[in-house]
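Missing here is one protein chain; the remaining ones are kept as they sit in the complex.
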Amino acid sequence: MKRSGMTGQRLAAIFLMGWLLLDYPILSLFTRSGEIAGIPLLYAYLFGVWVLLIALMALVIERMRN
Amino acid sequence: MGKRILIVDDEPNIVISLEFLMKREGYEVDIAPDGEAALKALAEGRPDLVLLDVMLPRMNGFEICSRIRANPAWREIKILVLTAKGRDSEIARGLGLGADLYVTKPFSTRDLVAQVRRLLGGAT
Partner (left out) sequence: MLQGSVIVLVSFAYLGVLFAIAYYGDKRSEAGRSIIANPYIYAFSLAVYCTTWTFYGSVGRAASSGIGFLPVYLGPTLAVALWWYVMRKIIRISKTYRITSIADFIASRYGKSQALGGLVTVIAVIGVVPYISLQLKAISGSFAILLHYPDIVMPAKVVARPFFQDTALYIAMTLAAFTILFGTRHLDATERHEGLVAAIAFESVVKLLAFLAVGAFVTFGIYGGFADIFQRAEESPRLQALTTLSNAGGSYATWSFLTFVSMLSIMMLPRQFQISVVENVDENHLGKAIWLFPLYLLLINIFVLPVALGGLMLFDARGVDADTFVLTLPMAQRKEALALFAYVGGLSAGTGMVIVETIALSTMVCNDLVMPVLLRQRWFRLNERRDASALLLSIRRGAITGILLLGYVHFRAAGEAYALVATGLISFAAVAQFAPAIFGGIYWKGGTRAGAIAGLSAGFAVWAYTLLLPSFAKSGWLPAEFLTGGPLGSALLKPQELFGLAGLDEISHCLFWSMLANIGTYVGVSLSGRAGVAEASQASLFVDVFRHTQGFERARIWRGSASVQDLLRLIGRFLGPDRAHEAFVAYARRRGLGSLDDVPADADLVQFAETQLAGAIGGASARVLVASAVHEEPPGLDEVMDILDEASQVRAYSRELEQKSRELEAATAELRAANTLLEELDRMKDDFISTVTHELRTPLTSIRAFTEILLDDPHMHPAERKRFLGITVKETERLTRLINQMLDLAKIESRSAEWHTTELDLNEVIRESAEATSQLFRDRNVALALALPQSGPRIMADRDRLMQVLINLLSNAVKFCPPREGRVEIRCSAVEGALRVDVQDNGPGISPSDHQTIFEKFRQVGDTLTGKPQGTGLGLPISRRIVEHFGGRLWVESDVGRGATFSFVLPLEAPAAAGGEPARKAAGTVE
């Protein structure tokens, strides 16, 4: 059953954003050396974006339920 | 001693063919066109084998079969049921009522003769 079409579109938007952020060329911006709080830049960036994506998806879906 | 066969069928042409076949084999033949006549013929001259059609007017073949088996004097009579219905349920029913063999129409004359001979245990 197709619920809110907005959910699907939002998720698709998250997909696009995610792919942009996690692939080249944007990825190459973070491949230089450096650290954040002792954690290498790329590592922190990747996991950070990852958490962000998951959080956004959770938000979109849980919001739809209400 | 000549064996005696009772043919119970209401289709005249089929009766003619069966009669010819059995006579050709040397058996003696009685004919009954329906259940009543069949029981009468059984009482008067005990046949050794009955060629029994299922689709008969008024009393059908199964009933005749069970009546034959119910009579202790007729226990030895072999019953060969002939029918155009070939459903498994029919076959099971027939054999369950005490028929010795079940042959579907159209039958092979050679087969039928062989089966009759087998049931009667050897040629005359």
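Order of writing sets the labels: A and B. Residues in every chain begin at 1.
Convention: a residue touches a chain if its C-beta (ideal position, glycine included) is under 8 Å from a C-beta of that chain, and two chains touch if they have at least 3 such contacts.
These numbers were taken from a predicted model, which means no experiment stands behind them.
Novice: Of the residues in chain A, which ones touch the absent chain?
Specialist: So the residues of chain A touching the unseen chain are 1-2, 7-8, 11-12, 14-15, 18-19, 22-24, 27-28, 31-33, 35, 37-43, 46-47, 50-51, 53-54, 57-58, 61, 64-65.
Novice: In terms of residues, what is the contact footprint of the unshown chain on chain B?
Specialist: 10-14, 16-18, 20-21, 24, 33, 55, 57, 83-87, 104-110
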